[in-house]
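Only one protein chain is missing from this complex, and each of the others stays in its spot.
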Amino acid sequence: MAFISRGFRGKRRDAASSSRVPPGQHVVGDFPVLSAGPTPRPDLAKWSFTINGEVDAPKTWSWDELRKLPAEDITVDIHCVTKWSKLDTSWKGVSIDTLMEGVDTAAEYVVAFSDGGYTTNMPLDEITGHKAWVAYEYDAQPLHPEHGGPARLLVPHLYLWKSAKWVRGITLKNEDEPGFWESNGYNNHGDPWREERYWGD
Amino acid sequence: MGRLTVTRLTWQIGEVTDIVQETPKVATLTIEVPAWSGHLAGQHVDVRLTTDDGYQTQRSYSIASPPEEARLALTVERLEDGEVSPYLVGELRPKDSLELRGPIGGFFVWRAGDPRPLLLIAGGSGIVPLMAMIRHRAAVEDHTPVRLLYSSRAFEDVIYREELERLAAADRTLTVAQTLTRSQPAGWTGYARRLDRAMMDEVAWPAQEGPQVFICGPTSFVEAAAGLLVDHGYDPRWIKTERFGATGG
Partner (left out) sequence: MSQTSDLKLDGNAIGGLLAEIFNLEMTSAESTCGGCGTVNAVGRVDVYVHAPGAVVRCPACDQVLMRIVHGPGRYWIDLSGIRCLELVES
């Protein structure tokens, strides 16, 4: 059978609170940093968040304007497709519902886009209805660049690759358009509770 | 030039025959790999560990031994937060088996017979593949002039220190320059700072020599060193680099 390394135990893979841990995941205490490219360092004076695409007129907020919007403190569990989960993570951010207020659209899909070119796609109703935020604080501190700061999308009910780091906006679309990972093997939907990791799952 | 080398990488099982502590955090594993196909100085292996419940993880380690030695040597730095290195340096014992595949790599490779003077620059455990090159050169009695610039944090962190001293004393064509960046022992005559332009100007071959350069270490070290050499007048294409992750594990 397969070779076993005598005495190797691997990182302690805590499966405690299993009702909170999706299949195939293990809980970690640290916050692993994953990246597909160099860390963007945008100038906040020029930073903006935009909702565009299938709308009458795009909506844009500067950094200062975003920070003045009603924000929420939320505590959520997050699940990365690379199998780690982190429980009770605290964030502060603006709900997508707040940003979408007054936006008239018949679009059913979105593509979130980030500095550095990363994209990820979802049905619009996966980020509305109190399911997603533009988060700019983690653990009561300004969100660190390595974790997606100044602001990232946070969509905790889907695998964390959907929570686009360094987010700059969402484009509303009539058709679904697979993003960076969705176009290269990762599941278009990404529900950790159904273990939708890859194409065909 | 990219040589089209057809290779069938299969996982092989080797037996650990010896473990030697090099420094407080670093040990060399000697491994007997039956039917090892041979390797070139600078290449690495992937090591794969498997738990009894089927979890697997793998890491890459540079081969420390020269092609001329029958047994494979891997020199591993134990990273306290690591998953694999504390097993390799701490738990593993002689007579244990290790699953590995290789040799891997054709870019970061030095073959004796290359006439260009050699400049080797190592940061910490980046010395490992460069040591394979130095050992290979010694084993075939090649006298291509070589200069090594080796950066470590402190005296006790210098891997292969005695062997480097011995080789340099016996061979006028091998020059070893060292820098200790955090602390130096009394009477230390080497450099005592991070790499900088002045150090590079003193150690590196003049650009007219058209040397071949190998730099290995953490990404930030490698990029800083390469940048200094380009400032020194080197053509970037003379410089081959291998970045080790800081969180190699």
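Should a chain be cited, it is by its letter among A and B, assigned in written order, with residues numbered from 1 in that chain.
Here is the rule we use: a residue touches a chain if its C-beta (ideal position, glycine included) is under 8 Å from a C-beta of that chain, and two chains touch if they have at least 3 such contacts.
Source: prediction; values computed, not measured.
Asker: Over the whole complex, note the residues of chain B touching the chain we left out.
Answerer: 1-9, 44, 46, 60, 101-102, 104-109, 218-220, 223, 240-247
Asker: So which bits of chain A touch the chain we can't see?
Answerer: Touching the missing chain: residues 32-41, 80-82, 116-117, 146, 161, 180-181, 183-186, 197-199.
The definition used in the following text is that only the chains that are shown with their structure count from here on.
Asker: Averaging over Cα atoms per chain, report the distance between chain A and chain B in Å.
Answerer: 39
Asker: Taking the complex as given, what residues does chain A use to touch chain B?
Answerer: 2-11, 13
Asker: Using the touch definition from the top, list the residues of chain B that touch chain A in their complex.
Answerer: For chain B paired with chain A, touching residues are 11, 13, 49-52, 54-55, 57, 83, 87, 91-92, 96-99.
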